[in-house]
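Note that one protein chain of the assembly has been removed; the remaining protein chains are unaltered in position.
The chains carry the letters A, B and C, assigned in the order they are written, with residues numbered from 1 in each.
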């Protein structure tokens, strides 16, 4: 029996919970060389801005243990080209398009929302709050619950009512649960977690920061435990709010971990750089994990790790179920 | 020519910058089976508390990509037994003893400081601020700059003047630099950074949190970029304050990264579990790294990554010095 | 004492083979082999220098031979990422191993009757033990169990080494259908066993210990709590054990064990901190007088 993989994110339904993470899959064109992008739950685009952006100077990335540091700086063609070239291409291949947006002010976010609402075929808007707030000397919107709420509010106001708006949060904020609550109060239909973690590396040869600009965003399996803690905590505080979990998903079992912690869908980012077919492989492994556990519906597992321990847990205390296979 | 490895931490000098991280080397007895503990800069003990502590239930640890989650809960024998049994043993082997202390109130910390000052042979006291504040429903002292400052103040007041007091900070705080400044203002002679990062894992078999109690501390190479960013930032803000850097040091090159970021000494934690001889291996590799770079004094490299880019950096822009070896 | 301390070494793999449904790896490790006493284990770093897996994996020593200065064999089932990596090793690869670790099985001074009870791969450490006991003139009986016949480890060797060898499988595919404890009582009576040695999953150790108590004979149990370092520094492998002074302590199974008197392990409290354990929340130091002497949990 094939498990039912459909999941709901607010008012929309995805065929399965596996998505790409923003900025790690372009707009789908490159990955389509390796698999049929219509097969995954959705493709989340690189964050699009109003104007074209050249991004940050190279070196932009550095490898770190089980992770990477990056500072790409939102390089992209701007909303105009995105709507003319990238979105139609993605839709023509049958992809579900979640469009990530980034701006320097609530007004810019609102303009992006308006233009995406005028276009057709956008499944969801993901509001990347880890973008520098021009009015606040470049502090990220995510670091100020008030500013984040204003952005979410502006986007929700300009977005067509049938397009859900998800706010994407970063883990290094003073109080994640409070930020999550503010975003939901401001109209977010759901939350995406997590963006990259602040980090740095020094190149031991040049003796200088390894990525130009010094600080970068840490991503990949290294941060998975941080991301899981965020998803778990926010799901505990806001159990009705749909979450998209991400941060270091490498296997179907990792995706399952996010679902158990409270995510309704799971996005794959950095691991795509290692394995361009990662999303379909992870989807296959995730499905197999459900089969192995005799679980008929993926949706039933969302937040299962929060349930009071059953007899299985009790067993665990007496030496984990590792006796099983003996 | 063998490089001069001596480093200063406030008023004391260590023979070399490599130390153990608190809680990852016991009080030295187990590691002494693998190498001569007198050879490393100092041995930092497991955080000692006033009373004996049973710690947290098992499972206490889980492996994560390039890291681990732990929730040991300060299991230990209490200060009495520590002073009678552990400290004398360590000193008898010629080890430099940095004693980490943890308590539930500033008074408990103060009592520990007093008793350690009465004993002889303590090189330094490291104040572990990631301990639950009993008066604040278990919130860590490190999460509240005021509470942290009260603890540091209490410890400094009761500590013999020739023993430096270092405050150990955790990376997940709202404003690390502000906390660092508060601790220094309260009398800390230096800072140790970083303690573990909040994290969580779900066991995909039991479908429950992998570590009893849910949340644990993430450590190991996975967090190194986070730790480097903390050291770099605090050194930039407080260039005169000596720092002990830690978080995922696995090789001599990693230790060098911390020194370049601004640490005067470097502690090795989780990697000891992988390689009980890690400290001496890292010391050897670190020394070799200095030789390879023609650096005569380790102390000269402290914070070198902050210096304005020289011609070497310029070279870097034109394609890194990777042409060198061709 | 310093002669018994563990060594860390880069050991070449000599052979990799299958034993029943297990993988068996023999490494050349003279320092480990010469120090080894039965019940001790080794801890292996997995995945190489750039591995994302930092924690060592613990394995019982299944056999020690004098060849090449000293070889050590361990057996394992593929369970997770680390054992999957180990299963791919080939001869001449190097393994970073530490051993021998932990306290060995205490051996009886006199030639008494010993019954050795193993579950699954938990049987592995019982084979060098059986040899040591035989050298001391002890009678050895084996009771080995597993879920199914392919998981019963070392049936041939057991028959060769022991007076009697009884096998149990949960699915009845080999020997008696059921668990080791379904057969053990009879063996103890028939063999007039004086002591039980056992290794296997925690629930099995608990049942075997209960049986030993009922027959009034001591049980030496080798526990396998999750370990991260194997050397005593991480504090991850704790089990609540009652000391000679009647006080329960959270002891490290890697250095204070892995072998404990079964009656002293508080099986029902494994995975918890018993309220009366030394240093438990609310625990207060008591004088010896007002602390009730207790011998078993």
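Methods note: a residue touches a chain if its C-beta (ideal position, glycine included) is under 8 Å from a C-beta of that chain, and two chains touch if they have at least 3 such contacts.
Only a predicted model underlies this, so the values are computations on that prediction, with no experimental measurement involved.
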> Any idea which chains on screen the missing one touches?
Replying inline: A, B, C
> Of A:56, A:293 or A:306, which residue touches the hidden chain?
Replying inline: A:56
> Given the contact definition stated above, which residue among A:40, A:145, A:194 or A:272 touches the chain not shown here?
Replying inline: A:272
>> Going by the contact rule already stated, which one of A:65, A:190 or A:262 would touch the omitted chain in the full complex?
In response: A:65
> Please identify, in ascending order, the residues of chain B that touch the omitted chain?
Replying inline: 65-66, 221, 316-320, 322-326
>> To test your reading of the contact rule: which positions on chain C touch the chain that is missing from view?
In response: 47-53, 81, 85
> Hey, which chain A residues sit against the chain that's not shown?
Replying inline: 23-26, 30-31, 33-34, 46, 51-61, 63, 65-68, 70, 72, 75-76, 78, 212, 220-221, 270-277
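Criterion: only the chains that are shown with their structure count from here on.
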> Measuring from the mean of all protein Cα atoms shown, which chain centre lies nearest?
Replying inline: B
> Looking at A-C and B-C, which pair shares more C-beta contacts?
Replying inline: B-C
> So, what's the distance in Å between the C-alpha centres of chain B and chain A?
Replying inline: 33
> Using mean CA coordinates as chain centres, what's the chain B-chain C distance in Å?
Replying inline: 35
> Which parts of chain C, given as residue numbers and ranges, touch two or more other chains?
Replying inline: 52, 225-226, 270-272
>> Quick check: what residues of chain A touch more than one other chain, meaning two or more?
In response: 65-66, 221, 316, 320
